[in-house]
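Below is one structure. I have some questions about it.
With one protein chain held back, the other chains of the complex are shown just where they sit.
As written, the chains take the letters A, B and C, and residue 1 is the first residue of each chain.
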Amino acid sequence: MTLLQAKDITVRTGAERLLDPVSLTLPAGRAVTVLGESGSGKSLLAQAILGTLPRGLVADGELRVGETKLDPARPQGSRALWGRQIAVLPQEPWLALDPLMTGHYQLAEVFDLVAADPRPGRRAKADLAELGLEGAGGKYPWQLSGGMAQRLAFAAARAGGARITVADEPTKGLDSDRRDDVLALLRRGLEGGGLLTITHDLTLAAGLGGEILVMQGGTVVERGPAERVLTAPEHPYTRALIAADPAHWPRPDPMPETAPLLRAEGFTVARDGRSLFAPLDFTLSPGQILAVAGPSGCGKSSLGNALLGLLPHQGRLWRDPALPKLAFQKLWQDPPAAFPARITLAEGLDDLLARHRIDRVRVAPLLDRLKLSPDLLARRPGAVSGGELQRIALLRALLLDPAVLFADEPTSRLDPVTQALTIRLMVEIGRESGMAMVIVSHDHALLEAISDRVIRLTPI
Amino acid sequence: MLSRLSLAALIAALPALPALADPATLAIAAPFEIKAADPLLSGDIFLKLDVMETLVNSDATGALLPGLADRWSVSEDGLSWRFHIRPGVTFHDASPLTAEAAAAALTWSWKKEGILAKAPVAAITAEGEEVVITLKTAFAALPAFLAEYRTGILAPAAYGADGTVTALIGTGAFRVTVLEPPLRLEAVRFDGYWGGPAKLEAIHYAGVSRAETRALMAESGDAGLVVNLDPASVTRLASVKTVTVHSVSLPRVLLLKLNAAAPFFDTVAERRALSLAIDRAGLAQAVLRYPAAATQMFPPAAGAWHDPALAPLGYDPEAAKAAFAAAGWVPGPDGILQHDGQPFAVELLTYPDRPELPLTAAVLDQMLREVGIAVTINSTNSSEIPAKHAAGTLQMALFARNFALVPDPIGTLMQDYAPTGDWGAMGWDNPAFTAAVRKIAAEGGTAAEKAALSATLQADLPVVPIAWYQQTAAVSNSVKGIVIDPYERTFGLKSAEIVQ
Amino acid sequence: MTTRHLGFGLLGALVALALIGPLIEPLGPFKQTLLRALAGPDALAWFGYDHLGRSMFARLSQALRLSLTIAFAATATAAALGIFLGALASWRGGWLDRGLSLLADSVLALPALLMVLMMGVILPSTPLAFWAGLAAVQWIEFFRLTRSVARSQLASPAVEAARLQGFGPVWVFRRILWPEIGPMLRTATAFGVANAIAAIAALGFVSVGMRAPTPELGLMMVELLPSWREAPFALLQPVAACFALLLSLNLIAGGRE
Partner (left out) sequence: MTFALRTLAFRLLQAAGVALVVGVMSFLMMRAMPGDMAFRIAAARYGYDLASADLAEAVRTELNLDAGPLVLFGQWMADLARLDLGRSMVSGLPVWEEIAHQLGASLQLAAVALGLSLLIGPPLGIYAGLRAGGRFDRALLVAAAALRAVPQFLLGLVLIVVLAVQLRLLPAAGHGDISHLVLPALTLALGLAAASARIARDAMAAFAASPAHAFACTKGLSDGQVLLHHGLRAIAAPLLTYLGLQFVLLAEGVVVVETIFGWPGIGHALIHAVFHRDVPMVQGTALVMGLSFVLLNTLIDLAVRRIDPREVRA
């Protein structure tokens, strides 16, 4: 029994076509997943089907949900289905939930106004209990963890009794160890209903099974059952996508243990009187990659900042006295925020060169090495992609010949392929220049793949 | 949540049907602000509204009439005055008006620097039904002083222990019900009034400082009586059918006070030249909008003090220039007169409380510049004039002097010109004039003696009179019996009534 | 943004009138010809005469010049003071930050009118009093603006990066804080100048501002108000000038992207 049938869906803005014709059907009980990087058109497809395209974009094609026939070109028509026949699980649910209302009220509201349930309060309490959110009812969305907010949004989206669920990037911004919860949640949507998932997370796609469509540059480059597409990809882009998964990365050859750059004994960091993690002992020698893992909020960033001297620390920390202050540099999680927003990258760089009298001739080879085109520098940080910006940040650090580089979740906001490229460059340059690296990330697979040693923080 | 809040505000703001001005209530709008229930501070308003009364009254010509005292007499040596209290008069709190109560009220006013402090009073006592005032020296003008609003009589219960007035309990035709300084007073008819109950049921007094707003209230019928209209409103309200505009000349004079000790004005010739430089007719028409050019110090309203035979003050700028040249003032390169190096530059003090004063100052500034006098206008607080007079630094000041404080101008003359005064002459000495004034004050004077004094002022010009004031008021046609009193003592509310 | 260009255009015209007017005008703001009181425009007085026969064109251009100079001077001083203290407070933090914001909030609690009135008593000349009073009130807006922007910027990775790369506070201000505050400054300045002009006019209206015979918008309105039926054209000029001035500034301020 097909719940939803879409034929030759396209999206145009004026004359230019952003999405080539795509057809898909949502059967009950079998997942359909659209895989691709940002800008591949996967979100446009979902929005065209739902009728939530931003102003100025026009969809076309045929659409049938259950018995009702809809015209994608006139989105108002599909509004009646929202909540009642199609449940939409939004990106970053902790932003999508109303920050001024408790979780319980936001759920009960849907039972009352959409499902016209006689006792909305009771139904909401039962729903929350079922999802393990008993305590969350009275709290505000910003008091909930990412996972809890996800489950609340899921309940609210489906409270209207919709049998079709559309999930848009459900794992975006979540810790990777929360992925199994998301999987369980989406499978719940599959019982007797249809599920359309938009994601760039390969593991999630594998877990959901069903049919997978791989999209690049606005067209579907490959489609088929999940087992076949993920194990024996035919299209080169799909192969690159799968290769970008850290689990498939070749392990770099280990670095010999040479004279350490810094040594830490009983080392910990305290915030307003309370130490964040159990004391640690470790050393870091040139070329080595030290990974720091642990749940969010347990002080991973603080540890790195303390090593750089940005934060006070407890316990003993020995740094090689020969190292100048500039030898300690850092990469940030959100690249655009790490650059002065209102001036061009070139101006920032010129200031740096002038400040430390660095010879300009060193810039060109580094640009080339980091696969960056020189005309990027003429733009402002806002006009450059996250991946390129992080590599420019790396260039900026390398110009100061750093001995130690602290990378604070450097690639968590990048697409898989870009992430793979950036990490590979960081590892190679580190090995070549003898620069030691401390890297923090949620992605265990990534840390395992590249680091010489992994420190797991245990919060106190 | 927000919508409920704004809904409540709407209900609170729903304009109740505009309270139809119930037929027998008269609304009065005037610029005076009620400072407190204290006769010394706001007695003039209470007197005008017939809430409070004085022992002695006066009519429109300034002649004295019996008030709360129905007759009075003075001893041979003029040192002991006996005022018989009118029988059967009760205060608003039903307590009777006795000689003791009247004496207590007068003593309170005398001790608080009231006008009695200006008279040589030795003691105020009560004997039977009479108030006896003993003087140190003879003073014929005493009854006129007891007509002034600061000697208003309040019930003993009105005065608090610490000497402040806590409640306004007078004997007038209207009893105060609401007193909210500075802008609101409401009173109802006092049936026990000794002169018979008034026809109006109630009066509402509203203090409105802006003249335009008062004029609009007259035009929109919000106020049956509007007092003190500005010149422009007078011309406009004349064309409004529902209102009639009354104006009566006042014994109040627009004066230019000079420091006769200053080198600019120390000779009569220089003062006369200054007077000739002023086009009084042009100024009165442009600023006051009615023909009020002063020919001499006292207007006709001042009775015997006005001498029609006196030669009027003229306007002849060329003669003025010649006179200044004769006095040694030679025009400098910039046209400003100079006398051995010192420019003829003076500061003209005035105050904005009366809107026409800054305007007149601006006009005088230009007129005097024509004859070579450089004037800088300083429109500041009115107290600067007496302050600079006391400090001797005053050069020129422009203000409106009220000669009707006491029904007989002699009271003000004594304060201002015998021989000098804050609001009168400065640096001017004329012993004969001072002696004559004191004699008239003590024993009263004949019309000829008064005319002689006027002639001296006209000849010596210690101060230069510019214009005579007119009191303007707009009365609704549905109100009858309103009186416009030149001595600004009453509106005639006792006799007024509203006819549809 | 068309509304912003409209605003700048209007303001430009008024500033031109204020600067050029008094130079090319024959009569001067004080010359009185009583016979021509409230008369219509003629060869000498292009905008007609006021109630004392003075040229309206001369008085209007002088009044615009006076209001604009005081308003811009006050707002500029307030901006300089506010931005400096705002940046200092957020950079140093601690008791200096708390002290300055307490002072700012205390002064904010007082009506601007009271500050100007009090300054009027303390300082001898009225324009000086207006300049000081208005500056003392308006610096708070700039202080709070700068402080909130600075606090969010100083906590950003960009500043942490600058520190690691050896840049000093001056570079941080010049390259990160100032470009961020710049655009907001336009709105705050435009509103500041508008409020200043409105305050000067309001005080002139209740005759505690500039004193006669100085030409000032509020004072001119008060003087011409009584004859608003006889010569509405005369009263409308200062009102239109004040309205145009405030409208242009509001459009400039309001025209955010």
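For the reader, a short list of remarks on this structure follows.
FYI, contacts are C-beta pairs under 8 Å (C-beta built on N, C-alpha and C of every residue); 3 or more make two chains touch, one makes a residue touch a chain.
In this text, all values refer to a predicted model and were calculated from it rather than measured experimentally.
Within the entire complex, contacts from the absent chain reach the displayed chains A, B, C.
Between the chain not shown and the residues B:Ala390, B:Ala432 or B:Ala459, the one that touches is B:Ala390. For the options C:Ala39, C:Ala73 or C:Leu113, the residue in contact with the chain missing from this view is C:Leu113. Here one chain is not drawn; of A:Val11, A:Leu53, A:Leu70 or A:Val110, the residue touching it is A:Val110. The residue from B:Asp266, B:Asp422 or B:Asp460 that touches the chain not shown here is B:Asp422. Those residues of chain C that touch the chain absent from the view are 3, 102-103, 105-115, 117-118, 120-124, 194, 198-199, 201-202, 205-206, 208, 218, 221, 225, 228, 239, 242-247, 249-251, 254-255.
Touching the omitted chain from chain A are residues 50, 52, 79, 82-84, 88, 90-93, 95-101, 109-110, 113-114, 140, 142, 153, 156-157, 159-160.
Residues touching the missing chain, restricted to chain B, are 1-3, 5-6, 8-10, 12-13, 15-19, 27, 29, 33, 35-36, 38, 40-41, 113, 164, 180-184, 204, 206-210, 212-213, 216-217, 219-223, 351, 353-354, 380-387, 389-390, 399, 401-402, 405, 415, 421-423 (touch as defined at the top).
In this text, only the chains that are shown with their structure count from here on.
Among the remaining chains, none touches chain B as well as chain C. Central chain (C-alpha centroid nearest the global protein C-alpha centroid): C.
Centroids built from CA atoms put chain C at 42 Å from chain B.
Chain centres here are Cα means. That of chain A falls 49 Å from that of chain C. Averaged C-alpha coordinates put the centre of chain A at 86 Å from the centre of chain B. In chain A, there is no position where the chain touches two or more neighbouring chains simultaneously.
Those residues of chain A whose C-beta lies close enough to touch chain C in the complex are 308, 310, 325-326, 328-330, 332, 334, 337-343, 347-348, 351-352, 355-356, 393, 396, 400.
Listed in rising order, the residues of chain B touching chain C in the complex are 211-212, 230-233, 235-236, 282-283, 285-286, 352, 355, 358-359, 361-363, 365-366, 377-380. Residues 30-32, 34, 37, 51-53, 207, 211-213, 223, 225-230 of chain C touch chain B in their complex.
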